[in-house]
Each structure stands twice: as C-alpha cells, then as structure tokens.
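A single protein chain has been omitted; all remaining protein chains appear in their positions.
Here is chain A:
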C-alpha cells in the first residue's frame, strides 16, 4: 500500500493514511474481559492481567484481537457516545467556529524534571508527549468533550469491530460521518490561505485528516516556495 514505487516522484515525507491507521492501534482502550488471562510482556511495556469483570486498559490492536476471539468487550470512550459527539458536532457547525476545529483534549502537565535553560532540545515544550503516547485519550477515563488525535480511526475501528458494545450504533456512525464532513470542509477552506512561508492554524485537527491532505498541501507549499524563490 506504499506509494514509493511511483517514479519519478519518490514517496513524499510524512505518514500515509494507512500508516496513521496502523499507529492509532497503539492507543489504549478500556477492555472488559470475559475470561481470565495473564498479563503480557509487550515490547511497549507490560499489560495488566485480565480478571473478569474488572476493566483493564489495553492497546487497541490487542483489544480488537481479543474482541474477535470473543474473550473481551471494549468500552467505547466517553467522547464516542451520541451525547458527546452531538455536543462536539454542534460546536463544529456553529457559525462562530467556522475557522476553528473543536479543541483537542487537554495535555497533561509536562513530565520532564529539569530543563536546561536556553537549550531548546531539553526544554519542557520539546519533550511534550504526543499521540499515541498521551494517556487515556480513548480509555474509559478519556475527556468527553474533546476529539483526540486519532478520533476518526479509533471511532471507525470500534464501530466496525465492536458494534455490540455500543448503545446506538447507527447514530454514532452518522455522527462520525457528519463530523468528518464538517471538519474536512473547514480544512479545505484553509487551503485558501496557504502561503510559501506561512502556517495555517489547525489546532485540534486529527491524524487521518492531516494524512488525507498532506500530499496536496505539501505540494502547494512547495510550489509556492519555488515560485517565490
């Protein structure tokens, strides 16, 4: 599925949509086990042991696997409910937020201890955690009023592979689709202010959304750069 076999243009820098989709499976979700299972020593760290009926956080890929084997159920994160998505959709479609995306979840306080003064490499800001390493963006403890970075991918995977864990599957599916449309059209509106040296304010945009427009936006900014010299 990689595009590096196209010649003469080599694959451009940045993640492709399938890579973003792959990475989102590192996010943790809350799982309700149906069988006892020992904890696993994964490369990324140990997972807790599964003792029904206690909910346990697990990486999404493992959660999906267990779900397929009918060994666990997945709890949809709070933002993936009809109420939460409706509220976020209302925010997005409000005329007053035509230029913004709904805010992303609050970031945790930085975990570094002692930044060196004046050294950008070790400053607090440059060591901020980012998706998919932020805690609890898709577990049962996730913030309910914000779409995390991988909202689209995780939302899609959960409604596809754990449909029975949802109360109102059709409504959730429709809301996800509506949200995607609204946000995509906002993103495209932002194309109008692309400039060779400029940046576009995209706080709150999601991984898959960026992946979709990365090729085009990169091409436009490059072209503008060449003509401007």
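Everything below uses one rule, namely that contacts are C-beta pairs under 8 Å (C-beta built on N, C-alpha and C of every residue); 3 or more make two chains touch, one makes a residue touch a chain; residues count from 1.
The definition used in the following text is that contacts and distances are computed from a predicted model.
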{"item": "Record-based protein name (UniProt) of the chain missing from this complex, from \"Dolichyl-phosphate-mannose--protein mannosyltransferase\", \"Annexin\", \"DNA replication complex GINS protein PSF3\" or \"Nucleoporin 43\"", "value": "\"DNA replication complex GINS protein PSF3\""}
{"item": "Options A:21, A:59 or A:105, residue touching the unrepresented chain", "value": "A:21"}
{"item": "Option touching the unshown chain, where A:165, A:178 or A:212 are the choices", "value": "A:212"}
{"item": "Where the missing chain touches chain A, by residue", "value": "1, 3, 8-9, 12, 16-18, 21, 156-157, 160, 188, 191-192, 194, 196, 208, 211-216, 218-220, 223-224, 226-229"}
